[in-house]
Every structure is written in C-alpha cells, then in structure tokens.
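For this depiction, one protein chain was excluded, whereas all remaining protein chains were kept in their positions.
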C-alpha cells in the first residue's frame, strides 16, 4: 500500500527498474479530452535518460504504450493506462539479496521492509525510473489543465550553489519559462546554466555528484481551489512531491526566508485592479506562494524542491556487507546521473499537474448538473 | 472533504474558532492502551493560548471531554472522540460575510471557496485553534508510541533570525530535549531563547509579528517502517505537517543544505556497531533525516518546519472592502500571538506522532495472528 | 479503522451505547444549504426508541447538538458535527469483560477483536443506537437532495412473513409513500400492517422476536450518476446498507426473483416518452432497480433490505461462560425491540441519502467553474 495517490483523480504506479516494465493507471481523467500523444512523448523525453552528458547513459526509449482509456484520440473517462517496457537493462543477476547496500538509497531499508524479497536490481520499485509513469500521468494532466488556461512551468533554480536569476513569485515570466521546455538544461540565465553544467561535469570527472533546487510556477488557477487542513493545496502537493526520489526539502512562495521576516513585510495585501478591463482582486506580492488557508488565492502557486546530490557515485564509499555482518567498501559500477536536477524539472511539473487536476476535479470543475 | 487524514489510524477534525466547540474523532487507536489523561491535558496546555506574554491573551481551558472510545482508563479500539468547548469567544457578530479580509489568512480564499457561507468568526475552521484537537490526537499517539520506545521531541530552532544551538541530526540530545516540555519557551540555549523572547516582545510593541523554525526529532523508530513512493514517511509526514496553519516550508535531515553538497559528503554510510552489546547497523551521519527510499533506516527522523510570522498584526494594513469593491485599510483589533512558533512546537510533535503511529499500524505492528 | 465512510461526502461515526455520547462528523455538505432543524429532529424521532409497544422502552431524547458546520441556519461547507448525549442508560457495571455473550450479537466477536477492551455495555459501538447519528447525517442529506428534486422513501415490505402490497419498481407511489413518514408503522396496507403488529406483539408476549424486509425507493435521480465497477451505485449503497446492524440480505430491483427469469423477461427496454412535454428516455419495467452498469438510468432506484429478528430476546438461550470455559444459559434482562424493522425504515432512507449525496458530489453536481 504505497504507490497510489489521489482523491478524484487516482493514480496507481507500478514496476521495477529492471523488471519487464513500469506504468501507471490513471483512474480517471474527465472524458472527451483530446490528447496529443506526440506532446506526451516529448514531455517524457525531457525526463528520459541517456540524452545528455549529465544524465545516465542508460538509453530507454520510454515510449508509453496506452492500453486503455483512450479511444478515437480522446480520453474515455475510464481508467487510462500506460505501460513502458524496460529494455536497456544491464542486470547481471544480482541474486535475491542486497549484499552491500548503496548509501543514500532504499537498498537497505527496502530490504528490511520487504524481508529481502523486493527486486533490488537497479533500485527496483525505489528507482528514479518510476518517475517515467508519473511523467506520463503528469503530461496528460498538463494537457487537460492547459485547455483550462492553467500553465505549469519549472526551472533549475540552483545547482551546486550556483543560482539562476531570482524570480518574483508574484510575476513569474511564464512566456520565458515556457521556452525552457525546449532546452536540455532549463535555466533562464544561460551563463548561470553554463556554470552549473561545468560544476556538474567537474563532479562527474571527480566521480562525484551534485544537488540543487527546482522551482515550479503554476498560473491560471482561479482563487477558491483547495480545502482547509489536510485538503489544502500545500499538504496535497507535498504528499506527491515528497514521493519523488531525492527530494528532501520543499517550500512554498518565499520559502524559509519568511521565517526571518516580520508579518508586516510578509503579508500579501490584496487590492483591486482594473487591468484587463474587469475589476478583480489581485496582490502586489506573493510571499505565500498563491495559497492562503490551503486554498488558492488566484496568484501563481510557487514552490521550491530541494534535490539531494545523486547518491550513486563512482567514488569508493563505506558501506556494510550484510552476509557476514562486516563493514565493507563499495564501488558502484552501474550508470548514474552526476546531477539529477535537470531531469527533476519535468517531474516537478508532472507531479504538480496531477495534484492540481485532482483538486479541480474535487471542486466539481468538470462536473455540473449534466454530468 | 478536507479535515480527515489517515490510512490505518484515521482522524477527523471538526469545529470553528467561535462556534460551540471543536474536536476530533480518532478511528481508532489499538485497544487496551492505558491513557494518562493528566499527561494529555498537560501536553495540550503547551499549545493553549493565554499563558505567556507572546501568545494571545484569549484564555481557553481547552479541556477535552472524551465522549467515546475510552473505558476503564484504556482505549477500547473503537473511535476515540474528544470535544473541546469554546468558551472565551469575543465575537461581536461578524455577520455572515467577510468585509475586509485579513491579509495572510484564509478569510478571502475561504469566503470564495464556500461562497460566503463559512463561519468566519475568529477564522472559523481555518483558525489555528483547530490544532487543539490535533494535539489531543497527538498526545494520545505519543503515549502509545512511548510505550513502544519511540520518543518525539521538538524545539524552537530559530525565531526572528536568532538560532538555538545547532544539533547533529545523527545524535540529538533526547534527554535534554525532553526537558523542554517543562519550559514555556523551548530552546536548548537559554540565552538564545532570551534573545528570541526580546525579539518577539519588540515585534509586539511595534504592533508586528515574527516567524521562525521548529525542529523535531523522532527516536526509537526501528528500520523498515514506511513505504516507497506516496507511502513514504516524508510524503506522509508532509501531508499532515503542511496542514498546520502558518507552515510554509518543510525539510528533512540537513534540509536545503544538501542541495549544495556533493554526494560523497551527503551520503550516510552504514556501519556495524557493537554498542549496547548486540551487533547492529547504524550510521555516522544522518543527513537524510532517518529516511531512505521513504522507509526509516533506524536513525532519528528529523525535520524542520518553517513557520511564517503571524499574519494577524495590529499595524494598519492594506486590504480591500468586498462590499463596494474598493481598496481599504485594515486594523485588526482581536487578540493574536506576536509569534506562533513556541505554540507550534507541541503541534509539530503531535502531528509527527499521529503519522508515525499510523505508519506503525500500517506495518502490522499492533496486529499479528491473534489480532 | 471502521466507522468512517465516503469519497466526497465523508462521515465519521463515533460513540458507544452507554458511554457519554454518540455522534457523527459529516465532512462536508455543500455550503449554503439551509437546514430545517425541526425536520431533522422529526426524522430522527422515527428511529428513536421508546415511542411504541414494539420498540424498546429505553427513552432517549436523541436530540442532536450541532457543534460545528452550521451557521446562520445554513451549512458552512466545513465539517458538520452533531453529538447526541446518552441519558437513559441502565448499565449496572458490566465490568470490563463479556461473561456470557448474547447470541447473534457482536459481544463475543467484538471481545475477541478488541481483546476484551471494548465497552460492551449495551453493545457498545456495535449497538443499533449508532444508527442515530447515521440518521442525523441522513436527514441532512435528504434535505439537500430534496432541494435537487430527489426523494427517498422506504416502507415495511414484510414482517414475520406478512407482506405489504407489492409495488411495481417502475412506478412507486411516491405520494403515498411520503405519507408513511407520519405513521409509526409504515406500511401502505393498514390491514397488513395491523396483522404485522399482531405478529410482533405475539412474539413479544412469547419473549421472542421477528424479522422482516424494508423496501426503499429513490426517485428524481437523473441518469448518469455512479460509476462502473467499485464506484457503482449498487456496491456503494451496499457498502453502507450492510453496515446497519441486523441487515443480512440486500437486493436491487426485482431482487433474487430475477435469478429465475429469462433475459427476455428481465431486460428493461428503453423507449421515448413525450410525457411532460419533453421527449425523454424512460423504461416500461424496472427489474434492474434503476441501475445499469453501476450507473443510474433515470428510473427509481429500488432496493430491499433483509432484517434479521432482533437477537436480544427474553427467552432463555444457550450460550457460554468465558471465565470458566463452560456452556451456560442466558436470560437477557435489558430492554429490546421485539421487531427492529419499523425503526430500520428511516435508517434505510438515511443510509441511501448519504450514498446518493456522495455520488452526486462525486459527479461534480454542486461544483462547476465558480466553485
């Protein structure tokens, strides 16, 4: 009981890194939504490995086969299922037991949890590869949201301590951010991006890895979506974002900075604007990240995800040998990313899209008397 | 659909700040657990208002009346319910509509969400007062966990930029932390605490407020509790912690710092220890906050909660008047805390306890063949 | 984890028969629905004991106190909570253990399940008294549904083998059925009702009890509500109706009779009708009970509930004495209904109303773009 999520839009993710395949059941998107399969594939390619120097050379086509819920190019309203076959697996038989668990991974904890029966090849069900079906579900959700005027874009905010340009959470440049989907290294400031790439490459050469921060912006969400307490947008987003491997920190709006502010500085005051022709409520600042009392206030929903440095590194590490209960040295041979942050960018967008779509559906957005 | 949470241990919270009462149904703790009602009350008093200069002078006895699930001093195994009557409410009739919403609160978003029908007196269901029943459920959970050797202590880590002593997440001083329950201002370093109190008092005199960070430590949790993906300890803790009003950031272990580290620095390596007589696996460091792959690794589970400055301040603020769609000035008259952080300390412990108990129950901890 | 139910409308029931009180949290009805509290009380009185010769003489006012979610005579949209105090309890201390469990009750199974810690006085959380908060939630749901043109009426179909008039599930006489709410013994045929009362009275005089069947009709539900598979109206109704104590059988439409029919007799054929001015789809027959593929077809939703004879009887019965593991004779002294069927009529309506409201909310009925 671990790998499903959702209230109105329910996803169930399955698979292991080196098993036959991975996939997701999405139960169920609203019916009659035309899906652009090429756009879904393009979205998933942003996450796929093997395309850049800073990602693992494992090559996976990651082509989702849609098994159900899609007919005449539209969602049917019944469960939408996609399966991705694993192909480029290099798992000389690991046997059935972890011998020397990799630090920073779920090797040891998973082995304890499952009494040694889980498939530990390539991380098994704990592998970052399981974000591929999450991206499928997210790409579908994004397309549905875009038809409702809701847009979600993320970027690399920071890698190895090098920061992209700071952005005002009240006025994110969505047009520029949208262009990042075309870049393999999605920063707004190319020179910062270039420095980050250098830092990643340096870490790789030194058989090490680096971490960073992804920042995500959601615009077009009207005020009034979400619920108080456990149904709030923050707890619901967090319940999914923290399921992304390597995420160890999450903040909204101005994040931990607000802890050092005074209320008079931090409060976002509403005002009436006539911009666009119709009098409406808006805010000058957006320290809250677009959510008050768990409910959207009409401003961009903004969050930052702290991503740890890839735990799989080529440097020799200390670990243990379970079979004879002794300490041991570990050199990881497999393929791995020296920095997972660029590939986490589409995953953050995907996760956010699923949560927002679920919240919209929970508010009856796609329903009504003729449902 | 907002105010319930849980898989195996299910809580349902209800009430409004100025209504008849607030409370919680806990469905259901394991049967036959002897509860110390005085200790529950003492725990709840740590959160209760009106006891210190830095909390709202609203005085509430906050005495929970247990309506069900408790018999012969023990849990029965069927739903445990507590109701707390509201007494010291000063709600000259607000009418049924928000006129000038308070910035940083759920006044405006709640009003949009509920079409103006929610009870907005004192924040209604959005009020921080709803953490009182959460503390009841948490105090019960804590007592159950303590009998299993699991301890949960939180502290003020930082207020207004002033920091308490840094702690190694691998070796938190649980004995000292446990003594903080007796202090009205729970910092380890009294002189830092004193500076924080000064900063809070200064903010109060200036009709303003300050924020801060709470840090929480869970020890005694064995390795192997939790699940991969959405069932992980981090997403599950986050799904509850972000429901606490004023929480805007959350991190585990070394938090956002890990984003600037290399993998070789950040990975926690396991080793065998014979300390205590029995060979067991432990770790030198605990940057991960005790969770790998969503599952506990036997080290302390450690997290930091970023708390925003209390949005209710006495300084005049900009807002809007909804009735005539004009901008307006707002001076909040009610009673409020210049800093909510000290009262958030027991709330963090309570929330963590509920999540950990639910996770233990989900792992079959209290069950077995004779269940 | 036992006493909560629901997807979009979530109810959490608590309490024990002889504890301080019982109640329910309803999280949450749509906001802004004006509730008629007198009508709720009148509805609940139909279930309340002590009003007729065929019900237990235990007198309970059963007045619900609404603690939250109700403001200015309307639902707020946040959790609606009602508590009913237990008053007329005659529980000379039972001690903490079942000694001689009552056959046909949860005394023994509950004691095993909860290791002897459950409150067994008067049946504790297993008591039929727990249907009082269900009726509160149901009465609220019924009022909301009635404003949407949906009506739910049940009747006694049969007691002790004596049947009320058979009704065509395609054309139930809702006007006549609505009048049954005013009768303490709700049958359409007064003479059948009179015979049933005689049979109940005869059983009571002979220190015994009788069972029967309740039939319930839901009209005004448009076609298209519900889902395939586990989200179907039948599984969802069944998941609640089988939670009513003493229910041991449930059927829809023509019930078990259809098992003996041919498809050509049993299929309900649609046709177009111009009755009422607008061309619409309807059906001549309604063997299916208004549900095809789990989804309403616009015809009345009809079901029958088989209620067992009250297990508490005054006749001496065989049982066991747990303390010394011997067989024992049991004479039940307490107060009990010789026939629970009349009081089950409003409970069936209440349960059905909650499920239908949840299903409507799940279809986005109360939502829409401005939600």
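Residue numbering begins at 1 within each chain, and the chains themselves are lettered A, B and C in the order written.
Throughout what follows, a contact is a pair of C-beta atoms (placed from the backbone, for glycine too) under 8 Å apart; a residue touches a chain by one contact, two chains touch by 3 or more.
Note that the structure is predicted; figures quoted are calculated from it, not measured.
Novice: Considering the complete complex, identify which of C:49, C:101 or C:138 is in touch with the unshown chain.
Specialist: C:101
Novice: For chain B, which residues lie in contact with the unshown chain of the complex?
Specialist: 7-8, 78, 224-225, 228, 361-369, 371
Novice: Touching the missing chain, which residues of chain C?
Specialist: These residues of chain C touch the chain that is not shown: 1-5, 7, 13, 101, 103-110, 112-113, 125-126, 130, 158, 160-161, 203, 208-213, 223-232, 234-236, 238-243, 245, 247-256, 258-272, 279, 281, 287-289, 291-297, 306-313, 315, 317-320, 325-327, 362.
Novice: Touching the hidden chain in the full complex, which residues of chain A are there? Just list them.
Specialist: Where chain A meets the chain not shown: residues 1-4, 7-10, 12-16, 19-23, 25, 27-28, 31-32, 65-69, 71-72, 74-81, 83, 96, 113-119, 124-125, 371.
The definition used in the following text is that only the chains that are shown with their structure count from here on.
Novice: What is the chain whose Cα centroid lies farthest from the Cα centroid of chain C?
Specialist: Between chain C and the rest, the longest centre separation is with A.
Novice: Return the distance between the CA-based centres of chain B and chain C, expressed in whole Å.
Specialist: Averaging C-alpha atoms per chain gives centres 38 Å apart.
Novice: Roughly how many whole angstrom separate the Cα centroids of chain A and chain B?
Specialist: Measuring from centre to centre gives 26 Å for this pair.
Novice: Can you list the residues of chain B that touch 2 or more other chains?
Specialist: 1-4, 7, 13, 113, 125, in rising order.
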